[in-house]
Structures are given as C-alpha cells and as structure tokens.
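As you look at this complex, bear in mind that one protein chain is not there, while each of the others sits in place.
Our next item is subunit A:
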Amino acid sequence: MSSTFLGMPAAPPRSPYGTGNLRGERKFPAAAHDELRDEQLRRNLGKATRTIRGKRLDVTAELPDWERLRDAGSAIKTDTMNRLPELLQELERKVTEHGGTVHWARDGVEANEIVTRLVQETGSDEVIKVKSMATQEIGLNEHLTSRGITAYETDLAELIVQLADDKPSHILVPAIHRNREEIREIFRAAIPGVDPELDSVPAHLAAAARAYLREKFMTTQVAVSGANFGIAETGTLSVVESEGNGRMCLTLPRTLITVMGIEKVLPRYQDLEVFLQLLPRSSTGERMNPYTSMWTGVTPGDGPQEFHLVLLDNGRTAALADEVGRDALNCIRCSACLNVCPVYERAGGHAYGSTYPGPIGAVLTPQLAGMHAAKDDPNSSLPYASTLCGACFDACPVKIDIPSLLVELRHQHTEQSGTTAEKLAMKAAAQVMKRPRLYTAAQKAAGAGRVVAGRDGRISHLPPPFAGWTDSRDIPAPPKQTFRAWLASAEGAAELRAAAEEGARKPGHDGEQVGPGRNGTHVSPGRDAEQVGPGRDGTHVSPGHDGEHVSPGRDDEDGDQG
C-alpha cells in the first residue's frame, strides 16, 4: 500500500551557493568603505542619480492618476503572486500553442545548461544579447564563455561594462560609474579596429559602438534576451528599451532564447496599460520608452523562426514562501529606488555585491540567495545597508514597502544568527528598559559619562564599536539632570506652573482645562499652585496601575540631580 505524504513540504531552494552573481565577496560596510574613497565614482553617481531623480519627479507629477496607477500596479502584482503557478502554466500553454518551446529551470545552473544546449543545437558559437537582469543574475555570459560560446552585449552601457571586464553597478544604467573619458579609453583598448584618434564626444563614442554592434547584428544567428513582461493570457513576451539594440536582437536572428524570472508573468494583455506607464516614467523619467517590442511565439517568414522561453526560479519560490518578503517579487526593475537612495548614491552599486543593488537589491538578493549560506555571509549585511529613510517606498511604482521588508529581513537575520555580542547587548538593554528602577539607575550611570567629556561638554573619542561615530561626530556629555528628575524638582514644578499661568493670561488657550475633582493633581492653569509641588503624593498619575498615585519625586534622593 502506498503512503501519502501529508507533512509540510520542504522549504523551496534558494539560488545555489557559489553560483551566479547574487553574492559579493565582502560585507557591505567593507565594500562601501573602499567605494566611498573613489571621488570620481561619487561625482558620477551624484550627478547621474540627481538628474534621473529630477526627470522622474517631473513626469510622475504631471499625471493626475499617478497614485492610482501605482495602486493598480501593486494590485496586479499581488494578484499575480497569489496565483503564480496557474499563471505560469497558462503562459506555457499559450507560448507552446504559438510555436514556442518552454523550458523550466529550477536555478541558474539549470538555466545556463539549457541555454548552452539550445545555442549548441543551432551550430552557432556566438550570441548577441539584449540587456537582461536575469542572465546577469545567473552569470550566463561567463558560463557560455566556458563552453566556447561568445556572448556580445548590445546595450551600450552593458557593452562598456563587458569590454572593460567590469560588473554593472546599476539596474538601468550599468555603466553609471564610468564617465566619458573612461569610456573612450575602454573603447580604444577593446573595440577591434576602432579609430585610435577617437575622442570623448558622446556622439562619437556612440558611433564607434554602433559600427561595432551593427556588424554583430547582421551576422549573428542566435539572440538571448530577458523579458520585462510575459502575458499569461496570450503567451506574449515583451522587452522595453531605449536604443533599438533590443529590437535588432529580437527580430534579426534565426533563433531567440528568452530567459525570464517567473515573477515577470502578468495575467492579462490589458495589464500592460498600467505597466507601460509606470515603468518608463519611474525608470528613465520618460513618458514612453523609445522601443517596446512584443512577440508571441513564432511567425512564419517574419522574425526568429525558433523561440525558446526559459522560466527561471533561482530562489523566487523561496521568496514567495515568505509572506512578508514576497512583496519584493513585485519589483519591475525600474531602478527608481536606486536613484533616490542616499546610501546607493554614496556607496554605488558594486558595494552590494549582487546583480541587484540598492534598496530593492538589499531585500531581493538575500531572499533569492539566502543570507546564511556561509559563515559571515556577505548577504547578511545587505538588510542593514539602509537608514530606513523611506525614500525608496515613496518612489516605488508598485508600492513595495522596502523599509518594512528590510526590518523583517533584519529580524530573520538575528533569529538565525544564534548568540552574538550584539544580541546579548540588545537583550541586556531590553532587560534594563523594561524595569523602570533599573532604567533610572542606568540613566544615573550614563550621567557618569560626563567625566569622559571634555571641558566643553563634547565627547570626541569612543572605543569600538562606537568609534565609527566619533570618527566624524561628537557626542554630547549626558546632562546633569534627566527629564524625569527635572519634572520631580521644585524648578520643574515652578516652570510648568509659570507656563500654565502664562497661557491662562492669554485668551483662547483656556478652553480645555481639566477642572478640579479629576483624579490626581496635574499641571493645570488656574489650579492652586500649592498642589503642583514635587514630592507630594499624587502629583502625577500612572494609569494602568490600579489608580495608584505615583510621584515622580520618588527618585529625588539622587544627589546628582538638581
């Protein structure tokens, strides 16, 4: 008799450790430390992000229904994630009906093997590529190279990165860390037959790349792309781009292989109405991107005659299994969050060590690849690479609450980290803070910090781990008197009484006084001043303690105060 398994299924796998480009070699603070020293990088990033920020604000402000578009985008994505399996099966059915072939890749390793096999079956040893985050994520180019297949990036910025043997540092503008002088040097060194007199005029640089790429478009028989959208209802795939290189790749070769993350599926063709407005305005700050390509399977005599769709999981199901973290899958890769992030703007994309940098990268990368796959996993530092300032949430076209996701991932990190010095310190702090008597004692101990301050009341040097603060900031010496000590003092009572009396003398400020007879005796204009003195029982009321009157004056015995 066969048995039926009724237990909980195993957790879905993350992207396998040591594969692809979802993990850097160092933790964020160490990587950022070096990147921050690169003045050129900071100037480039500051200028570029500022420009895109301004353009985005202009074109989002002009739409009266922008907020409703964001709501619609968020709702469609949430609906998609709630029924992802059935939508993917519908997509597979429709693509197959229209002459395409669908392949399922559990992870980047499988996807790389599938693409390699498909290219080999065409007999070609070269492919042209449309800029694609998914293939960058799985390290497809490197894998193809190892199998004797040359991949040519055709997006201008991706080409710059590839020719320099560099890594992208931005989702949309991969070479944002390069300026035109650097690009000229890269082209002169790496483009065969380029004019040695090539200058750094942008139009001349673009022309050099164009001449080089045009030859690749005309002679290469296989293209590899990613996808911005895959429509379950029709089996239609879509790529949006600005340079026309994508259109060339998607139409000229005989074979087209598209690698698409499974979260890119959309239920209906009409959903594009929402996303084709949200994406370009959030991404490049344009009302519409110059090229929107859509294709459905194959069309005899027109465009690629062979079409393969590789559906990539690579940790996405693992993210979907997390009821909080799954919101990160709603991302449409517009990069608006990068451009508004003050941390990204300073540290740059490479500091994140992942194909996905910036705020969305800090929540997506640890979910796709895990953050405890190795001792001191660099990904465990990513959720902390944020001040939680919230600018990313405001900019996100599908309203992903990135700050809340960061806080959640920090929680997951500490839950899985066992006992650390920080955890012990946090437990100790909570133990003190939950006991008011211990807390006031600790406040007095903090007051002892005055002795390490200079005569001007500044503390300018602290030991690790706080040295990072005093490297650039002073910290004030604790004051002589805490607030609660002041409140309990004669001076405090007199000041409050005077304030109440001052207010009472002015018309219009006396409408909401609490009359006598209420529980306790509070600072209240017009009341008998004698009742407000410190040290008297019942000066203040502590609710939730059976109406017991508690005087804050109970700590008055402390000689440090007053």
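The rule is simple: a contact is a pair of C-beta atoms (placed from the backbone, for glycine too) under 8 Å apart; a residue touches a chain by one contact, two chains touch by 3 or more; residues count from 1.
One rule holds for everything that comes next: contacts and distances are computed from a predicted model.
Peer 1: Since a chain is absent, check the UniProt entry for it and pick the matching name: "HlyD family efflux transporter periplasmic adaptor subunit", "Oligopeptide transport system, permease", "(Fe-S)-binding protein" or "TOBE domain-containing protein".
Peer 2: UniProt protein name of the non-displayed chain: "(Fe-S)-binding protein".
Peer 1: Among A:164, A:190, A:294 or A:504, which residue is in touch with the absent chain?
Peer 2: A:504
Peer 1: For the chain left off this view, which of A:267, A:290 or A:390 is in contact with it?
Peer 2: Residue touching the chain left out of view: A:390.
Peer 1: With the full complex in mind, choose from A:73, A:246, A:349 or A:492 the residue touching the hidden chain.
Peer 2: Only one of A:73, A:246, A:349 or A:492 touches the chain omitted from view, namely A:492.
Peer 1: Spell out the interface residues on subunit A facing the chain that's missing from view.
Peer 2: 28-29, 32-33, 36, 42, 342-343, 346-347, 383-391, 393-394, 404, 407, 410-414, 422-423, 426-427, 429-430, 433-434, 436, 439, 443, 446, 456-458, 460, 465-469, 471-479, 481-484, 486-487, 492, 495-496, 498-500, 502-504, 506, 509-514, 518-520, 522-525, 540-545, 550-552, 554
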